[in-house]
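Taking it in order: structure first as structure tokens, then the write-up.
Only one protein chain is missing from this complex, and each of the others stays in its spot.
The letters A, B and C name the chains in turn, as written, and every chain counts its residues from 1.
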Amino acid sequence: MTASLVALVAHVGLLLLLPPLLLGVINKTKAWFAGRRGPPLLQAYYDLARLFRKEMVFSETTTWMFRAGPIVTASAVLLAGMLAPFGAFDAPVRFTGDLVLFAYLLALGRFFTTAAALDTGSAFEGMGAAREVSFACLAEVALFTAFVVLVRFSGALSLTPMLHAPAQAELHGLPAAALVLVGVALFVVLLAESARVPIDDPNTHLELTMIHEVMVLDHSGPLFGLVLYAQAVKMFLLSSVLLHLALPFASGRPPLDGLVFVAGTLAVAVAIGVVESVMARLRLHYVPSLLIASGVLCAFGFVLTLAR
Amino acid sequence: MVNAIPLPLGLVLVATATIAASGLPGYVRSPVDAASQRLATALNLLGSMLGALGLVLFVRAGDAQTAMLGELPIGRLAVSLDGLSALFLVPMLVVSALGSLYGCEYWHAAQVPGGGRRLRLCWGIMTAAMMGVVLARDAILFLVAWEAMALAAFFLIATGEERPEVRRAAWVYLVATHAGSLCLVAFFALLARATGSFDLWPSLPGDARGGLVTAVFALGIAGFGLKAGLVPLHVWLPGAHANAPSHVSALLSGVLLKTGVYGIVRVCGLLPEPPVWWGGALLGIGVLSAVLGMALAVAQQDLKRLLAYSSIENVGIIAIGVGLSAIGRSLGRADLVALGLGGALLHVLNHSVFKPLLFLVAGSVLHATGTRRLASLGGLARSMPRTFAAFALGAVAICGLPPLNGFASELLLYLGLLRAAGADSPHALAWAGAAAPALALTGALALAAFVKVAGIAFCGTARTPQSVHAHDPGHTMLAAMAAFGLACIGLGLAPAGVLPLLQPAIEAWQPALANTGPWLADLVPFARVSQMSVGLVLLVALAAALTLRRSRAGAPVVTWDCGYARPTPRMQYVDSSFSETLVGLFDWALRTRRSLPQASGLFPSESRFESEVPDAVLDRVVMPLLASADRRLLPVRALQRGPVQAYLLYVFLIVVVLLTVAR
Amino acid sequence: MLLLALIALPIVLAGVARLLASDRQRAWMLPVCAAGHLTLTGFAVRQPETSTFGGWLALDPPGRIVLLLLTVLFAVCAVYAVGYLRYRQELSNRVFVPCLLIFLAMTSLVVCSQHLGLMWVAVEAATLTTAPLIYFNRTQRSIEATWKYLLVGSVGIALALLGSFFLAYASLGENPSLLFGDLLQRAGRMNRSWLEVAFVLLLVGYGTKMGLAPMHTWKPDAYGEAPGVVGALLAGGLTNCAFLALVRVFHVCEAAGAGEYARRLLLFFGILSIAVAAVFMVGQRDFKRMLAYSSVEHMGILVLGVGLGGAGVFAALLHMLNNGLTKGVLFLSAANIHRAFDSKSIDEVRGAMRRVPLSGTFFLLGFFAITGSPPFGVFVSEFLLLSRAFAAEQYAVGAAFLLLLLLVFVGMGRTVLAMVQGVPSVEAGRTRYRDGLLTGVPVVLSLALVLLLGVHVPAPLEEMLREAAGYLGATP
Partner (left out) sequence: MLRLTAVNALVVGVLLLNLFMLGTSRIRALIQAAALQGVALGVMPLLLIGHAGWYAGLIAVATVLLKGSLIPSMLRRALREAHIKREVEPLIGFVPTMLLGAAGTLLSIALASELPLEPQHRDLLVVPASFSTVVTGFLLLTTRIKAITQAIGYLVLENGIFIFGMLLVDALPFFVEIGVLLDLFVGIFVVSIIIHHINREFASLDTRRLAALKE
């Protein structure tokens, strides 16, 4: 009882507090590559705090949909966080098919973010929304193909056992190869879903080329804070999912596992930072090809599991 | 030889009769008499109440009930109420009643030519006929009800026949439905030959195989698929749905298509262990319909056409479920049967809630602005807030997003497909798992399509004066929409509520499940889903309270357009540009017609860009084929041009031929 | 005696009508005669098979059905004709009415005659009496139609005579006779090769009168130009008499053991007729010609049914009733529309359901009925026929049948909908004609009958049908 309570508290705590740190890590990495000192690690936390104190400005064209956007997105993402296992720890909420709910909660967020963007009636934000929904179609395919492979691999229909399977099974031969392919694909999905290079560039200043940032141009104050926060949480969740494939490790001892998990997520963040530093942003009409490629990787993984 | 009719079935039959007669009052009193219209609606509601009561009693009693009402020249008036029929009756009763309520204002007798009494008559007949279709237990009776339904639907679609495009849509529908009916005639004739009687629904001997059974299956799928609108048999669907009055579209999409689904389910149940390829084929068709249907929907620029194509997608999803259950049936995987059929049937119910809702919303928009073209709407969220709320509910639900009802059925299907791909299932079966990503793709496409509608038609600023001065409809129409919206929420928060309907339906299809299980309730964590949905709602409320209540808002300003201070409505993103990327991805199937602007010289003159997506099958395959056939047949006409001498020569020649060659 | 009365009554009344002075009174002779004929038929079909004149006149089971159809259809058309003639007062009906009555007499004679020669005489006579009816409108077009009808019809019927002679010759021997009874008795000893030639000639001959392709060429012209009421009587009456003659001959052939050969020919003509009709119906702009082709199609269905044998014969006989009555609906309502728009081309005729609601609606319903939509009777017979095709393992025939039905539906539907839907253009011939009681009730009545046959075939009628099918050696 108490153990599970502790686990719950720990889970919620990580879920609420860790995500902004990832942004800091990424920026640090990029700064290090660029030979700058860069903003402090906790810069994201400062920004959020400041935003939540600011007042909001609304365009006169907007309706409740505009306000609903960030709120629903943030809630959906946080709820999804309750379904994902963190490292060796089980998710507080587990049931058959929670992986579907996980994916669909992210989709719900997308629905309201894009609708809110269009609510402003701005051509740029419409552009961003269009790109978001279009690329998401391909990302979803990749994500679910990855799920199919993992289900085939683990035989489980719930995120926790499914993602813990690689740690328990001894890995060799085709299944391992399948997992590698899926891991790569999931990394691409992670980049796409959390709007990072090479799919999107969070700190470009040319609206014409943005995807996610351009959708939230009009948000301000706490709402904008929610947007940033939700984005960070999303990235954190996806990287924690990816982590189970990249680092299938579970010692029986909770403190150690917890440490491993935090380190792992930060490592993913570093990886993202590295990618952002060494790669340029893709031209927009190459993005679909990249996402389709990740889907194809998963399909190969599926075939490999068949050939088992 | 009429035997005693059990009460629930009797109630349903009375309901059928009441609804069938609901259109008659308009013919005894003056056509433009609103009172007779209200009477018709009252009769519809009364019938639905009786039917619902009957269904409740049936669910209580739980066992199938049959009755014999008399004889036909061939065949008998045999009816029966089993789990499957009961489940399909629900949408009929609901949509018919609420639709006719909506019609009271939307198609007000005093404002439409002829008082719309033909519409009301056919409305009642069509609903009753559809109830007859699911109740019929005799092939001939089934065909009679089927055709009555089809013809009534034709008259409903042709309501606005003074407009040529309506006539064309009705005509395409008529040809399609007749082709389907002929397929079914052949289907039942062959079935009778195989079983030796017209009783429905027979179970062919387990070892029955070979050409005859294959022909039966193919004809059944073709006949019912034409009605259900499976790709590539969907040709009639978009035009009909777009051009019919909106509450009729709701009835068509919400219920009529489902009769086709009903037939497909029954066809798959003909064999105790059908060949695996039956289910496989159905699964494939389902995937094709779902993906192509939604891709076409994304590309549409007409609100109601978009909704129509999304109906094709939903029928495709349902077909995926039925196919999966058929596979499970042939491989003896009870869990797949339960999940596949359960998901399909639950989606039947869900789709008959949120699709009518969306069509009624479209009707209100059409009513208020007079146009269905997305690009000439905009900003309706401000001018018709209640309608927008209803639309948002429907849109979230139809995208299968939690916490609304679309999610539950898709969850069942995902579970089934993933189980098929599970570690312990053979490779051949695992391929069924490949449908899961397809399902995800359609979900994402649906999201794109409905975000597009929400954004282009409702959000932003008005593009035309009509949409500036638009206003919410009156209470009657709002009430109908509200009822559907509440149903979306209710089914979303407590999907377990329909288990008493689902479980008997599945058992009616696969009786073995009744005693062995597994039961749907054990396979799906309905309780968890409800908890999470409620949790989501609470979380949103909390977040809203935290962010909005205790934070100040400054004076409203114009939208930030990167420094451009004077944005005009014409600068907003329009639908075709919104879907441009996706249409590009699917261009291999959609083949968009584009007319590119000619810009030449240093100061190019004004020019326009237009693009439209024709139907992949109707405009690209069927129509050209027919045209060429016409051209081919024309020369034959010369035979009837001859002088009388030529005619006499024909007689002479045929005699000679028969006496010399043909002996 | 009763049979003699059936034939004599119309002739007598024809004489009376000829003597009457006023056109109005003369028109009323038609319903009078129809009523008498109806009652007489009522008695005739009840009483057991009676033969008079040494078996020359008798009412065999198939005959009963044709007679029933004939008299009902005539009754309907008679009432209609009164209204029609009232509208066409400018034309005298001194020829029209007597010819109609004699036509009734001659067709009744065909039905009752049990003698090959006598039957031929009656059919030829009926053909000749219809010539003036087709020429009623006294226009160039109508005279052309009459000429073609007369020539093609007479030539065909002449072939039938030759065929009858051959049949007689095939059974030549001790005391030769052309009575069907005797022919059936000595069928076993008939000479095969004569028999087959005879059947070919009779098939072509009576097939010409039925309007089987490729001998159907007179049909569109005649039906197109004749008054609608005449068209109804030709399509529902005379053609069925020819069919009856054909069935009787086929019966003899079957008894003589040439049934297989005969069936092959019937199947061939059946499919060919349906196909030709379908091809010519697609894109047909003249709706009366379209109805003519529809008649060709259904004659094809009749012989197809007989050719399939077994339950097919029952189906064919039932289909004869359904088709006859439905043709009544279609021709009469089409005639009303024709008068309301003063045109029979769909280029001018639009929105009939708005200008003449009753006729327009019933024309549409008649179209659904004739294309075999349940719950109308045609559906029942066509469904039975299809089942028989499958039961006889004739899957190809069944498939072709269905495909052609679809083609027919498409061809016919395009024309029909173009007529009844839409808004009538203002300049399209505004005539004073509107639906009236005399021209409306018959249409409604006959469609009601078709519907009745679809939902419930009265027990005595079904008994008669079974009897007839059994008489023709087929057990339904």
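Going forward, a residue touches a chain if its C-beta (ideal position, glycine included) is under 8 Å from a C-beta of that chain, and two chains touch if they have at least 3 such contacts.
Predicted model, so just to flag it, every value in this text is computed and none were measured.
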Item to complete: Would you mind listing the shown chains in contact with the chain that isn't displayed?
Response: B, C
Worksheet entry | Of C:S51, C:N137 or C:S177, the residue in touch with the unshown chain | C:S177
Worksheet item: Hey, which of C:N93, C:T146 or C:N240 is the one touching the hidden chain?
Response: C:T146
Item to complete: Can you work out which residue in C:D221, C:E254 or C:E382 touches the chain that's missing from view?
Response: C:D221
Worksheet entry | In chain B, positions touching the absent partner | 637-638, 640-641, 643-646, 648-649, 652, 659
Worksheet item: What residue numbers in chain C mark contact with the hidden partner chain?
Response: 115, 117-118, 120-121, 124-125, 128, 131-132, 135, 140-141, 143-148, 150-151, 154-155, 158, 161-162, 165-166, 168-169, 172, 176-178, 191, 193-194, 197, 220-221, 224-225, 280, 289
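Quick note on the criterion: only the chains that are shown with their structure count from here on.
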Worksheet item: Can you name the chain whose C-alpha mean lies closest to the mean of all the C-alpha atoms?
Response: B
Response to the item:
dist(centroid_CA(chain B), centroid_CA(chain C)) in Å evaluates to 44
Worksheet entry | Two or more partner chains touched - positions in chain C | none
Worksheet, complete the sentence: Per the touch rule above, chain B residues touching chain A in the complex are 378-379, 381-382, 385, 388, 392, 395-396, 399-402, 407, 410-411, 414-415, 418-419, 421-424, 427, 430-431, 433-434, 436-437, 439-441, 443-445, 447-448, 450-452, 454-456, 459-461, 523-525, 528-529, 532, 535-536, 539-540, 542-544, 547-548, 551-562, 567, 569, 571-573, 577-582, 585
Worksheet item: For the complex, which residues does chain C have touching chain B?
Response: 147-148, 151-152, 155-156, 159, 196-197, 200-201, 203-204, 208, 214-215, 217-218, 220, 265, 268, 279-280, 282-283, 368, 371, 373-375, 377, 379-380, 383-384, 386-387, 390-391, 398-399, 402, 405-406, 409-410, 413-414, 417, 421-423, 453-457, 462
Worksheet entry | Interfacial residue positions of chain A with respect to chain B in the complex | 52, 55-63, 65, 67-68, 70-72, 74-76, 78-79, 93, 95-98, 100-101, 103-105, 107-108, 110-111, 114-115, 117-124, 126-127, 129-131, 133-134, 136-141, 143-145, 147-148, 151-155, 157, 207, 217-218, 221-223, 226, 288, 295, 302, 305-306
